[in-house]
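Of the protein chains in this complex, one is absent; all others appear in place.
In this document, chain identifiers A, B, C, D and E correspond to the written order of the chains, with residue numbering beginning at 1 in each.
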Amino acid sequence: MATVRLLSDAELSPAAAEVFADIRATRKTPFVNNFWRALAHDPVLLKRTWEGARDVMAPGHLDAKTKELIYVAVSIAHGCEYCVHSHTAAARAKGMTEAELMELVAVVGMAAETNRIATALQVPVDAAFQVVTR
Amino acid sequence: MATVRLLSDAELSPAAAEVFADIRATRKTPFVNNFWRALAHDPVLLKRTWEGARDVMAPGHLDAKTKELIYVAVSIAHGCEYCVHSHTAAARAKGMTEAELMELVAVVGMAAETNRIATALQVPVDAAFQVVTR
Amino acid sequence: MATVRLLSDAELSPAAAEVFADIRATRKTPFVNNFWRALAHDPVLLKRTWEGARDVMAPGHLDAKTKELIYVAVSIAHGCEYCVHSHTAAARAKGMTEAELMELVAVVGMAAETNRIATALQVPVDAAFQVVTR
Amino acid sequence: MATVRLLSDAELSPAAAEVFADIRATRKTPFVNNFWRALAHDPVLLKRTWEGARDVMAPGHLDAKTKELIYVAVSIAHGCEYCVHSHTAAARAKGMTEAELMELVAVVGMAAETNRIATALQVPVDAAFQVVTR
Amino acid sequence: MATVRLLSDAELSPAAAEVFADIRATRKTPFVNNFWRALAHDPVLLKRTWEGARDVMAPGHLDAKTKELIYVAVSIAHGCEYCVHSHTAAARAKGMTEAELMELVAVVGMAAETNRIATALQVPVDAAFQVVTR
Partner (left out) sequence: MATVRLLSDAELSPAAAEVFADIRATRKTPFVNNFWRALAHDPVLLKRTWEGARDVMAPGHLDAKTKELIYVAVSIAHGCEYCVHSHTAAARAKGMTEAELMELVAVVGMAAETNRIATALQVPVDAAFQVVTR
């Protein structure tokens, strides 16, 4: 259950409806997932969040699939159930195979393990890692 | 400062020295970073952690650079200073450009924002995301 | 499902019953939520936790609603489902409007995004921020 | 040390310089803190992040000081050192007193404690908390 | 619902079946919990994870029950619902009493509170804590 009602299309304000139209046009599907239906209570927040996500996740120096893998990894590290489900689905839609998913999981698990070990032992950063490129 | 001393090569047990030799051979460099020098107090933990990291990060279904990007993302989400530095360096060594780093940062930031919003509103997982592939 | 049974009023030890009486008197309602029913297995922990929460959340230099907004924000950042629900309800009971909730959500999301970016780039603290007041 | 160089004013691209000008105009001070100097490598990310932060943190249904208190709380929960310093300073600049800071700290600590206890015992959400307002 | 199907015994690859046999032999029970059934899609990850967990959790300098208490504490701090349930059950199976569980919960809650306070105030590490033993 959500802490706010999920708005149906019929309940959208004109400003929110405009954002939903862009979500559908960008994704080429009539389906709009619950995240946006919860955000629709605040059309300004809805618009800023959607446009940010749309622009950041568009192919750039990194391709769209790689970006989704990163998104999934962060969602796992944050323990966000909704995000793990929605972005695992998004990554599959962008071409992630089941074998790639299991490798992603292995990398995330390994990173979690060594992250905690480095923190436990308070390992100081090597001078070699401190050289900053332009 | 670390919570344990960082061991120099001269202080390694034979079992730890063997792992260091494999680190150097695998990475084709004499440099061994502080993380392993802290772990060297426990050769069994050193060996298991190194072999796990070595195998998981080797190119597989995902290439080595993509794996490092995922590793960096998790390290950021966990707030592990050592890991952010060491794996950002590793990602650069595997070909990540400065423009790609900034895109990674943008994706991690966007994921953090939407993760927290989804948690705040306790958005329920859409039925459409629950279809599990084989 | 909980990892311990939730105790009904009839099952409370005298020490736990005394705490429940104070919860009811302080909140002016017979309703006692599940959190306290789980803690009731350990009357000492129940008493310390309740009295701490009661005193910390009472109006002081900050008013009660502001304190609840902070509580909700932390609960979101920790990914605690129970806490998000119970403290969003508590904040509403203390006067938080739906528009304020959406603004809270926007702030939490923005903070999450810039927190992760600052960590990603390991931005050093500005000297200007290091001046400590008395 | 940062993982990217902090750009001086002289090194800014025209697009980044424009954002810096808006930061200075909005805040009515020539000081631009390190966070933005790190982000300046990517003017698009700089612009989106700054405009998002500027708009979200402006007074709305919640006043500017309350928003900063929420921002500090999230930064503490995320363990972001830079963010704790910069937003504690920002909250003071917006009128937070030392007594209010200590109360904020008490609330964050209390929320952290009860969050972990609720998670430990996997307390189920009370039906009473599930009523969703319009 | 999982993001991958949970494999039944009949669906296991020979390599995964071998790991399941070791799980059953080590634990002296035919029951194999869902975690391993999800991992079974990737026998290499399954084998490495199981063997790591089996070896790390075996009695050593710390006894098996103490190790489980630590495991539960980390799972709570990470907000991992599955892990809290499975390792609370494992700790009980290794002799943890209900009174010990409530004390564990109290310690985790107290640690969470003081952790956040220390982070909030950015308390510098005392020189006295920096002496490193051999």
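Methods note: contacts are C-beta pairs under 8 Å (C-beta built on N, C-alpha and C of every residue); 3 or more make two chains touch, one makes a residue touch a chain.
Remember, it's a predicted structure, so these values are computed and weren't measured experimentally.
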Quiz item: Who does the absent chain touch among those shown?
Solution: A, B, C, D, E
Self-check item: On subunit B, residues whose C-beta touches the chain left out of the figure
Solution: 1, 3-4, 41-42, 45, 49, 74, 78-80
Quiz prompt | Contact set of subunit C toward the excluded chain (per top definition) | solution = 1-5, 48, 52, 55-56, 125, 130, 132-134
Quiz item: When the complex is taken as a whole, what residues of subunit A touch the one chain not shown?
Solution: 72, 76-77, 79, 81, 84-85, 104-105, 108-117, 119-122
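Definition applied: only the chains that are shown with their structure count from here on.
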Practice problem: Decide which interface, A-E or D-E, involves more C-beta pairs in contact, and give its chain pair. | Solution: D-E
Self-check item: Euclidean distance of C-alpha centroids - subunit A vs subunit D, Å
Solution: 20
Quiz item: Which integer distance in Å separates the CA centroid of subunit B from that of subunit C?
Solution: 33
Self-check item: CA centroid of subunit A to CA centroid of subunit C, Å
Solution: 27
Quiz prompt | Residues within subunit B bordering two or more other chains | solution = 1-4, 52, 56, 76-77, 79, 81, 84-85, 88, 98-99, 103-106, 108-117, 119-122, 125, 130, 133-134
Exercise. For this assembly, give the contact graph shape among line, ring, star, complete and other.
Key: complete
